[in-house]
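Can you keep this structure in mind? I'll have questions shortly.
The complex appears here minus one protein chain, its other protein chains still in place.
Moving on to chain A:
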Amino acid sequence: MTHSKCSPFDTAVPSATSINRRTVLKTLAAGAATAIAAPYIRPASAAPAQLRALMWEVYAVPEIVGAFEEKHKIKFSPTFFDGNSEAYNKLRVGGTKDFDLVQADGFWPGLYFREKLIRAIDYGKIPNTANVYPVFKPERYKLLTDEANGQHFGVTWCWGSYGTTYNTAGMPKEKVQSIEALFDPAFSGRLATSARFEENIALAGILVATRMGTKDKPRPDGKSFNPYVLTDEELAEVEKLLIQQKPLLLTRYQDNTTLQQLLESGAIVAAPEFAQVYRVLTQKKEKGEIDLDFAHQLVPKEGGLGWVDTWLVTSGVTDPAMLDICHDFMNTFLAPENIKKISLVAGSSATIDLRAISTPEEQKLFLMDRTEELASMYMFDQPSSPEKWERVWSRMQAA
């Protein structure tokens, strides 16, 4: 019988050399490090366990998200934001590693792509993109295609304007066709606007440029008029206009529920919004839950602001398996039956043509025959100088 290197007795006999304090500490440290790192380490061949999205809360419809989770055996982890600039700030401070998908609208996706915060995507793997209205196809909606190399980096799923919802008994239709209505002393104390500083300034900017006659004249940047790129003179006038507007406002609403209450109670007669509250109020009226009658002015005569919400994939997604899941998530989201549910929940108009599966009332309410009007709107954009715009907003708030 030969002796093995380790006899059965060796393990039973305590040895001062085999286990010492340093060994124990090393083992504990290694164990702790493994335990801490374990959630972040997975084999290259393993399927992704989590899909992380940075998005607006209203679009996270549990039924659709749940079905997707079930299909891919994956956890959908959303983080919610209020505005584009907030999402942009999150992505810039390392968010591309924290999120796989992100939502944005207007010109923001282009900015994200230029700054390499998002990556190119393959429309071929998102077949439902074929169902979007012509105005949202890449040939006409150019904000999701890189001018230099023609790569696509986002898919659209809903759109809207920053039009005015108004109480038809409290504000005449001819008045609300102009942005002037939101600055009219005749409605003092019965107006509200959103708390979004970019859109307040941009909307006032359209009115100011119209009044100053600078909207259709050559611009300093050589491009056509964009209410997010205002001259110093126009910004100074915007500031005066917003200060004049202050006493006319009951409040600057923070959320749709508040706006709905304000309109429903008759406390205000008009407010600019994304038509979501208008749809809720119209449906309540149809059900006989309210007596007041509301209408929505999509685009004022001076021009209005518009937005198209898009899904984007962050540059942190490099794993082909994860990219496939991102593509499939967007495709699932755009499936007509799903996007209709999302539309109804969020009160937003879809970019997918849903007329075949919608009632005439739904078609009217969700502006399904008015998608072409988007072409006449100024898209939500990044302020040309957030610093100057912040000063304008602060001075207005302090006035």
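Convention: a contact is a pair of C-beta atoms (placed from the backbone, for glycine too) under 8 Å apart; a residue touches a chain by one contact, two chains touch by 3 or more; residues count from 1.
Heads up, the rule we're going with is that contacts and distances are computed from a predicted model.
Missing chain, UniProt protein name: "ABC transporter permease", from among "CbbX protein", "Cytochrome c oxidase subunit 3", "Carbon monoxide dehydrogenase" or "ABC transporter permease". If you put the hidden chain back, the residue from A:122, A:216, A:232 or A:390 that touches it is A:390.
Among the residues A:267, A:321 or A:357, only A:267 touches the chain that is left out of the figure.
Annotation for chain A: contacts to the undisplayed chain at residues 82-83, 85-86, 88-89, 92, 189, 195-198, 246-247, 249-252, 254, 258, 261-262, 264-267, 382, 385-387, 389-391, 393-395, 397-399.
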